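Note that this complex is displayed minus one protein chain, with the remaining chains in position.
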Amino acid sequence: MNRMVSRLPLQLLLIVVAGVLGMAVTAMSQTPTGPEWWPSEWGPDDERGAANRLTPAKVLEAARLIERGDVYQLGRDYEAGMPLFGNRHYSLTIPGLPTGPAMGSNQIVYNDEMVSGELGQVGTQFDGLGHVGTRVGDELVFYNGFKLSEFGDTYGLTRLGVENAGAFFTRGVLLDIARYKGLERLDPAYVVTIEDIEGTLRLEGVEIREADAVLFHTGHGQLWMVDNDAYNASHPGPGITAIKWLAQKKIVMTGADTSGTEAVPGENPDRPFEGHQWLLGRNGIYNIENLDLSALAADQVYEFAFVFAPLKLKGATGSPGNPMAVR
Amino acid sequence: MNRMVSRLPLQLLLIVVAGVLGMAVTAMSQTPTGPEWWPSEWGPDDERGAANRLTPAKVLEAARLIERGDVYQLGRDYEAGMPLFGNRHYSLTIPGLPTGPAMGSNQIVYNDEMVSGELGQVGTQFDGLGHVGTRVGDELVFYNGFKLSEFGDTYGLTRLGVENAGAFFTRGVLLDIARYKGLERLDPAYVVTIEDIEGTLRLEGVEIREADAVLFHTGHGQLWMVDNDAYNASHPGPGITAIKWLAQKKIVMTGADTSGTEAVPGENPDRPFEGHQWLLGRNGIYNIENLDLSALAADQVYEFAFVFAPLKLKGATGSPGNPMAVR
Amino acid sequence: MNRMVSRLPLQLLLIVVAGVLGMAVTAMSQTPTGPEWWPSEWGPDDERGAANRLTPAKVLEAARLIERGDVYQLGRDYEAGMPLFGNRHYSLTIPGLPTGPAMGSNQIVYNDEMVSGELGQVGTQFDGLGHVGTRVGDELVFYNGFKLSEFGDTYGLTRLGVENAGAFFTRGVLLDIARYKGLERLDPAYVVTIEDIEGTLRLEGVEIREADAVLFHTGHGQLWMVDNDAYNASHPGPGITAIKWLAQKKIVMTGADTSGTEAVPGENPDRPFEGHQWLLGRNGIYNIENLDLSALAADQVYEFAFVFAPLKLKGATGSPGNPMAVR
Partner (left out) sequence: MNRMVSRLPLQLLLIVVAGVLGMAVTAMSQTPTGPEWWPSEWGPDDERGAANRLTPAKVLEAARLIERGDVYQLGRDYEAGMPLFGNRHYSLTIPGLPTGPAMGSNQIVYNDEMVSGELGQVGTQFDGLGHVGTRVGDELVFYNGFKLSEFGDTYGLTRLGVENAGAFFTRGVLLDIARYKGLERLDPAYVVTIEDIEGTLRLEGVEIREADAVLFHTGHGQLWMVDNDAYNASHPGPGITAIKWLAQKKIVMTGADTSGTEAVPGENPDRPFEGHQWLLGRNGIYNIENLDLSALAADQVYEFAFVFAPLKLKGATGSPGNPMAVR
């Protein structure tokens, strides 16, 4: 555990210490094991998880929401100086400028970009099913019971790679929790409850249906590139209780204008990011983070076609992206 | 020019030599200059080009094509060993495996991916308006007359960056030229003509409209990861004559199952990639390459909603992607 | 094991298969365990290994060999197209060209280089003590018994990082085995014996002493950038028997004009690279590969000051380098 701790913000460090001191005994009994976690409802070989819910009927349901022809881009710019987690980095340079000098009698020139970084886990980022798992005994277990000792590979995961997720063209719902609470921006420590979600749905006049993408507007995204330290330190979002309630709704994806969607820290400070385990690991439900939801919230667009196809980075744990909401 | 030549395949080298020897005099008079090239029809400050044609009405036109709820992913896997141009590279590794070891009483673990490469110009790749320009005298001139000496920056272009393109939700048309010619795969040297396009449209019973994304199925994509040398050496596609005809149709994007969309070499071997100059530089029309169009062609889907949002890589020349065709 | 096999040259694959089929029973008893391997003679906390032999007296012994003032660079150029192992890559671009445009009334400009790659393990490469280990039960055990489960960290090893090795200013010996065998280049399958080494030393009139760096000239380096496939496929070098004999001489480092120094395959095809385990893991003796020893061999320089300081890449497994032989 030492290895990890040194890389994390102080706040998370305290969470971990609390967990180790206070919860060690009960922890073991809560560690996910056995048939209630695995295998997946889509069979022991399934690598797509909740994306299996994306039927043609769902596509048509989403398409019918497109009434005005307005397209909202939900992805943020990838750029130097954006908030990053831990030791991750992002670098972009233009080699050569131009990369390819004038050629031919038409004197064509061209530019490329050289990029390096933890690409599926910086900026707007989509978590695939190979991103988060759980240590169970000596094994690291992921969605559908797949063990990292069997599918982990230095040059890309041989199972659960993000290329398995497929394309998402589904109904999206925006939960503007900030509006519901009468705030521009939720307190960074606020844990969203089931009641908050139900109240927000009533206020917005929408419901959550199977295979929906459910996005949380917390207002925390206002700190992006404005106060990166505050953006990273902690953030509001649904706690594990609300996450479990959402999972029961059989949605396909969560997302938010924060770096983790679920509250950090959450309801149980000794169990960091356990919502990720529940969503990705237990239910095969995807998650997308660091969205820009400000325009959707401003326009009070609460129901829309949510459209996103992860890059097919073979064997990757996630993908950068620029999802669309179309209304 | 020496600098460039050494990096290119032999075939392109011959093209360039031919151009230098035979065409030097006429070249100057053909080099694009003056008002017939610049400025853009959308005004002297425009950085979006043909994406300005993406109106709400066009979105609705595209949405109406979604009748069956079928989604086709047109992007290829990004992976080691895929065909690459010149010195470009692509590398993906999983740091740590797991990247983040077990933490908390919930024993969460996670993986990231470390990626490096010329990211907007490897694999399935979308060309932004900062990708291709033309040397005119001492200046390198891009879309709308913007000069690289003014917008070029080591850490990302300050104009024409791909983040300006926005999201594409528009009508897509597949031109299955291979089927029209009665072939599984066009000859790598074949230059598609206006007549080919018109004949294909008749056969398919569709038309090209303003703001469409027009994709060429040549069958050349069958060589991807099967015979990479052949895939890269040359490929079929529209020549400059057909490209100009397409541009007059005021489309928003071209694309193909090849690395360059336009024929390589084209009609004028001394003018490599001049279709790129005409599309991107003169008309602000985008281009997407290395698509997998095999399923669309097999299902004879010739008209569909084409949906793609480039990654907002600030200042980048292009973007990787996984466009969708929805029917 | 599947994970690894798919990345290796066919030849190594056959080695592994042979090992799995034929040797599985005996393997366990030969797996290094217990006190004959660990701990190090320099104490249970030692992370420097044989570099502890680099005393001031040894530095002076080396300095006394400098009689002519001739300096030989033993490092190769790092460049696109050089032989690489498995999936490793190396990329260098000049961002911007210039990276920093004209500034100040003095109109200064500057260039940088953007590099990515498995840097301590491409081209001329120095193996640190965190590079190679041995699976023993559930643990991966390295020099001095350190377990990867305890010192492995995604962002750099917390023990045995190459920054611990320190600088090498010691006596170097060139063993020109090719000359001894009367060949320009040893057969790629040739395994160098103790007798070869003794014969070569007699021919050259030198001896091996404690703390020496011992370099093998096999002539195989003539294939570098000339026939990379042949360079990589297999190569001559000392077998495990000669490696053990060398280790008894208490040298500080081996090196060669090949990618692995030890013969690949070696004496026991089912035990790939076991010389690395013996040198690095058991004895803390370093190793440097892909050297250019042609000039030393041509000038018959068999004894010299060997000077090399690894880059202090904190937590790295190795280092690129350009060692010197000074005479």
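For clarity, chains are labelled A, B and C in written order, and residue numbers in each chain start from 1.
The rule is simple: a residue touches a chain if its C-beta (ideal position, glycine included) is under 8 Å from a C-beta of that chain, and two chains touch if they have at least 3 such contacts.
For clarity, every value in this text was computed on a predicted model and none was experimentally measured.
Participant: Based on the whole assembly, the unshown chain contacts which displayed chains?
Facilitator: Per the touch rule above, the missing chain touches A, B, C.
Participant: Have a look at C:G237, C:G284 or C:P323 and name the one touching the chain we're not showing.
Facilitator: C:P323
Participant: Which of C:A63, C:L203 or C:A298 sits in contact with the chain that's absent?
Facilitator: C:A63
Participant: From the list B:T158, B:N228 or B:T241, pick the residue that touches the absent chain.
Facilitator: B:T158
Participant: Of the residues in subunit B, which ones touch the absent chain?
Facilitator: Missing-chain contacts on subunit B: residues 2-3, 7, 87, 91, 93-97, 114, 116, 138, 152-155, 158.
Participant: What is the set of subunit A residues that contact the non-displayed chain in the whole complex?
Facilitator: Touching the chain left out of view, subunit A contributes residues 80, 87, 89, 91, 95-96, 99-100, 116-117, 152-155.
Participant: On subunit C, what residues meet the omitted chain?
Facilitator: 1, 3-5, 15-16, 19-20, 23-24, 26-27, 30-31, 54-60, 63, 66-71, 73, 75-80, 86, 88, 92-95, 97-98, 100-121, 124, 130-136, 140, 148, 152-157, 163, 166-167, 169, 268, 270-274, 276-277, 305, 307-318, 320-324, 326
In this text, only the chains that are shown with their structure count from here on.
Participant: Where the centres are mean C-alpha positions, what is the separation of subunit B from subunit C, in Å?
Facilitator: The computed centroid separation for subunit B versus subunit C comes out at 44 Å.
Participant: Just how far, in Å, is the C-alpha centre of subunit B from the one of subunit A?
Facilitator: Between these chains, centre-to-centre, one finds 29 Å.
Participant: Please list all residues of subunit A that touch 2 or more other chains.
Facilitator: Subunit A, residues with two or more chain partners: 3, 93-95, 97, 114, 116, 152-155.
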